[in-house]
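See structure below.
Every protein chain of the complex appears in place save one, which is left out.
By letter and in written order, the chains are A, B and C; residue numbering begins at 1 in each of them.
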Amino acid sequence: MLNYFKTIYKVGKSLIQGMLVTWKSFWQPSITVQFPDEKLITPERFRGALTFDKETCTACNLCVKACPTACISLEPAVDPATKKRIAKVSWYQIDFGKCNYCRLCEEACPTKPIKSVRHTHQYEWGMLERKEMFVKWERMSPSTEPSTSGSTNMKPI
Amino acid sequence: MILPVWNESQKRSALILFGIASAGAGISIAIGEIGARFSKIWQCLSSFALKNSIPTALLTTLSMIIQCSILIGFISGAVMFMVWWERKVSAHMQNRLGPMFTGGWHGWAQTIADAIKLLLKEDIIPAEAKPWVHRLAPIVAFVPAFLCYAALPFGEGLISADLDIGILYIFAISGLSVLGIVMAGWGSGNKYSLLGGLRSAAQSVSYEIPRVLSVVPILMMVGSLKLTSIANVQTGFWRLAGIPLLPRWFIFYPIVGQIAFLIFLISSVAETNRTPFDIAEAESELVAGFHTEYSGMKFSFFFLAEYAYVFLSSGLTTVLFLGGGSGPVLPSWSWFLLKSFAVVFLFLWFRWTFPRLRVDRLMEFTWKFLLPWSFINILITGFILLF
Amino acid sequence: MNTEILRIQGQDSKTEEMILNLGPQHPSTHGVLRVILKMDGEVITSAQPDVGYLHRGTEKLAENRTYPQMLVISDRWDYLAAMSNNLVWALAVEKLMQIEVPARGQILRVIMVELNRIASHLVFFGTYGIDIGAYTPFLYAFREREKILDLFEEVSGARMTYNYIRIGGVMADLPKDWIGRCRSFLEWMKPRFIEYDTLLTENPIFQDRTKNIGILPQPLAISYGISGPNLRGSSYRFDLRKDAPYCLYEKFNFSIPTGKNGDCWDRYWVRIEEMKESVKIIEQALDLLPEGECNAKVPRIIRPPMGEVYAQIEAPRGMLGIYLVSDGGDKPYRVHVRPPSFINLAVLQEILVGMKVADVIAILGSIDIVLGEVDR
Partner (left out) sequence: MTPQEMFSIIQAQYKNITEIPYPQSPHAAPAHEGKPYRDPHLYLQCPSELWLEFANFLKNEENLSFDYLTFVTALDYAKVNPQEPIRIEVVYHLYSFKHRHSIVVKISLQRENPVLSSVIQVWKTSDWQEREVYDMFGVKFEGHPNCSRILMWEGFPGWPLRKDYVHIPDRYDD
């Protein structure tokens, strides 16, 4: 009979203790970051969207080999006069539908001091159709903007 | 709670909200005062009607319409507030913020936005479902909730139907909504809601009995079923040599009050299908229980019914145990609102702390624990009343 | 308990059996899993899990990817503990090429894997609370997990698919005051365990829902090849970090929590205790962290010699192993991943018989599977 009341007391006590935990955190300040107004600062090694620097790239294909999902494709530039391949790139395309953001291409890129393909800190990046995921950088065309076959896609979501 | 530093829009919306709050208080004071003197107004009105021979039947229907609209207006207002309040309380209990953007300061207009969204949603009746049972279920679940409010005393004189069988009426009518849930379960044709419906039928039936029996000691002490008389018995204080020690609420009666209060609270949490007894719409097992197949307006009916019952149960707890409407300075109806929202906070607090009981353990808990204790409680009151 | 239920279904009460599809879209199957339940009322008569919805063919992928590229695929197996997947792949290749990783690299790996174990067990703690019906523990667990993910983001650049542990060492050394932030996280974590215990572990309703439910007897566990916290829940002391130490685990002293009678509560309790042990390991590892180079000399194109190797580690969900056969080329000839969740899940069809629907969710949650690893 006695332990019947003891169990009731024990059950009641632990229920109340559980409620006190939620009561204590009821008064603690909340930790939500309200995204559009407040934004978290991304750490220095953050692997965001990839950018590409047309001038420094020597079209050595190391990044193409390093990529696990083979989403990088490029074409070396050809000197119109001598019809020989020169150490520049004519166009460079990354298919962000397949990219793993794994930084293997950046590590494989031999260009000094700043790598020609590297991660930025940009994560606000939405695309509407699959075609928009093919980001293409052309060196020959006058426009320096990275153009996709369609609308420019660098607009935040 | 550290208030975040306010930017421009938050200051402006704070002002708007303050305006709404004060207007709300003004209207309720007006209703409160009119309510209190309702009988006097009623006399002069009926005498005026007699003089220039307006049929009294027209007058009674007119007052009936006014009372119903006030009641429905109040309940939907209270339910709207409670939905928003639950989301804010649960958020802060979990260290997050809850709705913040709709309508400015702390997202006060969130429920209104939800209500409009639910109205605009498409009303799907699944192919498997029996159409008429599927359509009727929310109505059968929703209407009894509003009927019960007729007999709930919101303060002195603020009661629309002062029945002398007040409590019996409320328990009888609130029992009806189980029918709605079972109809929803069986009507929507999918296995999960069938399970949910059957479970909630078993649960409501078995929790109705301890809930009613826990009120019996109070009836024995007061001697009448009339809710207003129960409330009046609890006014005033126990005076120990002049100084007011404790208010005369039933909860402070020696043993009887506490046991009855606890049993009533637990079984009314179970009656309204809320955690830790929400096996009817257990998200993790039955996807959404009996209202899986409901969308749009019908879903909001179930939602409103649940919150109406929560407020009804907390209102009943205040009237029965916390002396609804008796309090020193403020007018009676504000004491009633304060106490019942405190009890609603208790309901919310339970929901966001406790896990869910299993079906058979829940039944066992009623039949083997709550029921015997309510009988013992009646026994003890019997002895107390003898001496 | 089982016999008593089966007796009820006598011949006279002719109840027609109901087949219920639990999943693949269901709030508590922790991913895309479907369990076909044959039920008599609320009691389960037979359960048959149906997997394969998330099968991405990692073993076929492995056959035409180089060794470093396979690390990126390994992140996607048990996506709640990507560091352990990276570690087991790196260990397999290093064993094959007989590479010795310097002490600093190994201890860095231990720190990362143990942090990842805490994060993965926190997810278990949160989702198990929701399975049983309590919503608040989930938010507390994810508040702590956010701090761990921030630490990982600083060190590797990503929050879930780290690709941090590489063949021969780690991607890069720690950023400046990472150790300070890691220590402050550990200080923040210790009082949280007391909070979790009062909120869920000692909660009578939780205990009522999980004690003596889904009892996994020891011989059945061994014959089904169960590993990890599920095996330790059935009171069998077997942990690879103690029995077959790898990565300098023999340097740390920590205890192995084991349950008593192998029910859902014991498996839950073992994971909570394991989190406390992991906090101890990380503290010792942070004190023990030597200076010096953290990567071994590894050729640019990794071409391991011919041969086969089986490396296994104690992942948060059990014994994660890689059976690697190489034919001397730069791509592996055959890779087989021994997935702990896939093997632990098979026992479900035995211990679910005779249980109620609410118990199905409690038992499935207590086995703690991740569908990425089940289907590979």
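Just so it is clear, contacts are C-beta pairs under 8 Å (C-beta built on N, C-alpha and C of every residue); 3 or more make two chains touch, one makes a residue touch a chain.
Everything numeric in this text was worked out from a predicted model, so none of it was measured.
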{"item": "Touching residue (missing chain; options C:60, C:176 or C:300)", "value": "C:60"}
{"item": "Residue among C:247, C:264, C:319 or C:364 touching the omitted chain", "value": "C:319"}
{"item": "Subunit C residues that touch the omitted chain in the full complex", "value": "51-52, 55, 57, 59-60, 95-98, 220, 222-225, 236, 238, 243, 303-310, 312, 319, 321, 323, 325, 327-328, 333-334, 336, 338, 342-343, 345-346, 375-376"}
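Everything that follows uses one rule, which is that only the chains that are shown with their structure count from here on.
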{"item": "Chain pair showing more contacts of the two, A-B and A-C", "value": "A-C"}
{"item": "Distance from the mean Cα position of subunit C to that of subunit A, given in whole angstrom", "value": "26"}
{"item": "In subunit B, residues with contacts to at least two other chains", "value": "93-96, 352-354"}
{"item": "Sequence positions of subunit A contacting 2 or more other chains", "value": "15, 18, 21-22, 25, 31"}
{"item": "Residue ranges of subunit A in contact with subunit B within the complex", "value": "15, 18-19, 21-23, 25-32, 34"}
{"item": "Residues of subunit A touching subunit C in the complex", "value": "10-11, 14-15, 17-18, 20-22, 25, 31, 42-47, 66-69, 100-104, 119"}
{"item": "Of subunit B, residues touching subunit A in the complex", "value": "1-2, 89, 91-97, 100, 349-350, 352-354"}
